[in-house]
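Just one protein chain is left out here, and the rest sit where they should.
Labels run A, B and C following the written order; every chain starts at residue 1.
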Amino acid sequence: MNFLSDTTAPAHPALLDALARANEGFAPSYGADPVSQAVKQQLCDLFETDLEVIFTVSGTASNALALSVLCPPDAMVLCHDEAHIHRDERGAPEFFTRGAKLLPLAGEHAKIHPDALADTLRQWPSDFVHATPPAVLSLSQLNESGCAYTLDELDVLIGQAKARDLLVHMDGARFTNALVSLSCTPAEMTWKRGVDALSLGATKNGVMASEAIILFSSVKDRLPQLLANQKRAGLMLPKMRYVSAQMGAWLDKGLWLDLAQQANAAAKRLSDGLSAVDGAELVHPTNGNEVFIRLEDGLAARLREAGAGFYSWPDGSARFVTSWCTTDADISALLDAAR
Amino acid sequence: MNFLSDTTAPAHPALLDALARANEGFAPSYGADPVSQAVKQQLCDLFETDLEVIFTVSGTASNALALSVLCPPDAMVLCHDEAHIHRDERGAPEFFTRGAKLLPLAGEHAKIHPDALADTLRQWPSDFVHATPPAVLSLSQLNESGCAYTLDELDVLIGQAKARDLLVHMDGARFTNALVSLSCTPAEMTWKRGVDALSLGATKNGVMASEAIILFSSVKDRLPQLLANQKRAGLMLPKMRYVSAQMGAWLDKGLWLDLAQQANAAAKRLSDGLSAVDGAELVHPTNGNEVFIRLEDGLAARLREAGAGFYSWPDGSARFVTSWCTTDADISALLDAAR
Amino acid sequence: MNFLSDTTAPAHPALLDALARANEGFAPSYGADPVSQAVKQQLCDLFETDLEVIFTVSGTASNALALSVLCPPDAMVLCHDEAHIHRDERGAPEFFTRGAKLLPLAGEHAKIHPDALADTLRQWPSDFVHATPPAVLSLSQLNESGCAYTLDELDVLIGQAKARDLLVHMDGARFTNALVSLSCTPAEMTWKRGVDALSLGATKNGVMASEAIILFSSVKDRLPQLLANQKRAGLMLPKMRYVSAQMGAWLDKGLWLDLAQQANAAAKRLSDGLSAVDGAELVHPTNGNEVFIRLEDGLAARLREAGAGFYSWPDGSARFVTSWCTTDADISALLDAAR
Partner (left out) sequence: MNFLSDTTAPAHPALLDALARANEGFAPSYGADPVSQAVKQQLCDLFETDLEVIFTVSGTASNALALSVLCPPDAMVLCHDEAHIHRDERGAPEFFTRGAKLLPLAGEHAKIHPDALADTLRQWPSDFVHATPPAVLSLSQLNESGCAYTLDELDVLIGQAKARDLLVHMDGARFTNALVSLSCTPAEMTWKRGVDALSLGATKNGVMASEAIILFSSVKDRLPQLLANQKRAGLMLPKMRYVSAQMGAWLDKGLWLDLAQQANAAAKRLSDGLSAVDGAELVHPTNGNEVFIRLEDGLAARLREAGAGFYSWPDGSARFVTSWCTTDADISALLDAAR
């Protein structure tokens, strides 16, 4: 009953097969291999557009590298106060942007509130030499409270950002969980809404280590700088085929969607079941594979005694994360212990 | 007949087995897993000392992260003019050190000449507020011309560095190739000579993507900063077990030495055979798995026609790199084409 | 009737005399001159302690250089949301610290509220590798709303900071205005309360361009790094005597206190007079030489027509700044126009 994090789960067996297939013979280094090229085509097809992509090995690297070509060093990224880029990356965005500022914005359920964004844009001018100008809006989808912005909510926030010429970054460490939750297409959740760059995470959803940084058409011409930054950051792996092969297998035949659906379904069952128990109160809606729930002390202790692993969150709630390999038996055992 | 680079070669099958074994069940994230802990113990045993280690995924990351805890932003790394950290990493050391200077030093066969080091140390003071002080000496072993410093040569250069309180970094992207060439122990080629930190590369020697940054006892206390920098650089992989597992399999039962020996032997046969041909002249001694040889135009063309892949080097020579999977047949075919 | 900023005012005549005196003969460069040494002694005497000091030429440089030796690149400065270092320095602290984070805290009248500080310290751990640790508390005295922390308020906030081993920086761009407002000694407002480093501003108070960065005994040993950073930032002026001579003349015979008293008195008269007028409402207490007051549109227009220069502040109020050369006639004319 490990609900600590989706990064504690093993990789799906298809990934090992893909690595074995990628391990045949010699191949060009640094991403020029045929596997990487094929995965780019897969992504173009799935996102229904011509895009540029590079592969990397951690969500932090993926976010920070993306921001490095979106935000100048003397400018500012607007994000939610709970955003992973602000709270959980040891300042990687500040490092990769060479000193940009991250401005934390308020909003319930880790969603930026449109009023908070409007107020911030009013307070921080774009062309005053003394002030750090806003340059990027970064949205997490799924976000740090396990919630997904609806397409309408995305429209409002991105509209505000575009009206001030900001670029829009999406932290998609749990992109697929949000995608299957909203039942929309990848295109509908990204470039069709105005997203300029996407950090698409596979690692948390059944993969060993593979993330894609996708530049949509509005910023596609920044690929050379992105490659230079990737190299300079030690993130251009010599044998890139082993990273892209993971992404390819994950995207193939809808595996990414299947794995996310499994994780989301497990989370939903856990969320519904546990919140129905006395002494438990759901803190955020469960839109993906994360459940935040306030537990009375006795209840929390009982769950831990039964062998459930979960984190105590700073806001006092308990966080349960499911993954593609959370079993029905795990959920049942947890709910039995709770009742 | 692919002699382009050891990074174009596939990984040894033992690596895939190791990944499959590592893929069992849940494991703590970010390097706290039992696999990573076990590999640390393997390294302590093999290097015969208590050391600290973190794992990463490219040689550039390994060098730059190591330097990030050895060299302050307003200080200087001394390296050979041909050093990979100076020529081939798009300024990653400058990025990770937050602006340190790399000073290129002269010397034949990509080895720093003791006179060049002495002259530099004389010219650049350690305590003059206007000048960038030397802080680190970085030595590549095997170096960029395929040569290994002898233990005596290491003693001289490191002695000069220590007399000025410099720390010593070893770029060991092809460490094992140098090690088997010198027939010494890992300890003898590193901390027993005064090396403070080692970037130990496995990727070029039969692995998919795994590198170790080793802090010997003199700088072991810098581990917390190294971890912080690793996180900040997006290089603390969530599922680190898959990186350390590769290193573990590679070190296990002498596989790393076997693979390097194979590559070195192939290079030696290639070097001896090709330099005996009319119109070919060896440029550097062959101490590892790289052969630098000047070829008359006709000869070079003949080899390419026969299907040999190799790079033209900036100094006008041709570079042939062998790997663990270079076959006797490859070498024979090359030499046949040459004659 | 120029109330735009204290930086629009000319320098006191004593400053020109001091420059003329400093301009006699040859003198050592880069701060090793006798004038600079003498001013250091003046500061030791006035602050009643052994301190280290360097001189610089803008408040932004003074703050950013001070922070560069207090906050590591992967750590965090806590400051008020309205703080000059956060809002008005184009990210100079991020630049000089090489990428540190500035976290904006709430509190009325631009004073950090102790609850906000406590909450922040609870949310941001000091030793979690994924999170940016708080390293410095920066307090503006006088602050950006023209208010001074009382000595008791300083005790509370600094006590909270010290309990978590944070260093304390004071942005004293208008230090003297706060000092005469509180009627305490420089020591009582700084190191006796736990302030580790002070950016002491003279420019806004009658000087051409002179600021002191003072390291109190707790961080005095950081002087060599401060000097290195000063040089690296192009802020170690070759003929430093002309900067320190200004500071010396300003400190001499209580001139700094006299000038601040004049400015504060003018502000008090303006504040009292204007807030008694219909259609005007004071927004913050007037503790120094800045008055923030909400004006009805007609009233504001009338003042501008009468020739009064003042800025409209982002919060909708009008900001009036007085200086040592604001005259009684200026105030009278303003108040006459208002009535």
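Note that a contact is a pair of C-beta atoms (placed from the backbone, for glycine too) under 8 Å apart; a residue touches a chain by one contact, two chains touch by 3 or more.
Here the structure is a predicted model, which is why all the values come from computation and not from measurement.
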**Hidden partner chain, touching residue among C:Ala116, C:Met189, C:Val243 or C:Leu334** = C:Val243
**Message:** One chain isn't shown here. Among C:Asn2, C:Thr49 or C:Thr150, which residue touches it?
**Reply:** C:Asn2
**Message:** With the missing chain put back, one of C:Ala209, C:Leu226, C:Leu274 or C:Ala308 would touch it. Which one?
**Reply:** C:Ala209
**Request:** Could I get the residues of chain C that touch the absent chain, sorted low to high?
**Result:** 2, 4-5, 7-11, 13, 16, 19-20, 23-30, 56-65, 89-92, 95-96, 203-204, 208-209, 228, 231-239, 242-243
**Residues in chain A touching the chain absent from view** = 30, 73-74, 98-99, 129-130, 224, 227-229, 231-232, 236
**Fill in**
Contact residues on chain B toward the hidden chain run 73-74, 87-91, 94-95, 98-104, 122-123, 129-132, 314
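By definition in this document, only the chains that are shown with their structure count from here on.
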**Prompt:** So chain A and chain C: same face meeting same face, with over half the numbers shared, or different?
**Reply:** same
**Message:** Could you work out how far the Cα centre of chain A sits from that of chain B, in whole Å?
**Reply:** 34
**Request:** Find the geometric centre of each of chain A and chain C from their Cα atoms only, then give the gap between the two centres in Å, rounded to an integer.
**Result:** 42
**Prompt:** Tell me, which residues of chain B touch at least two other chains?
**Reply:** 30, 228, 231-232, 236
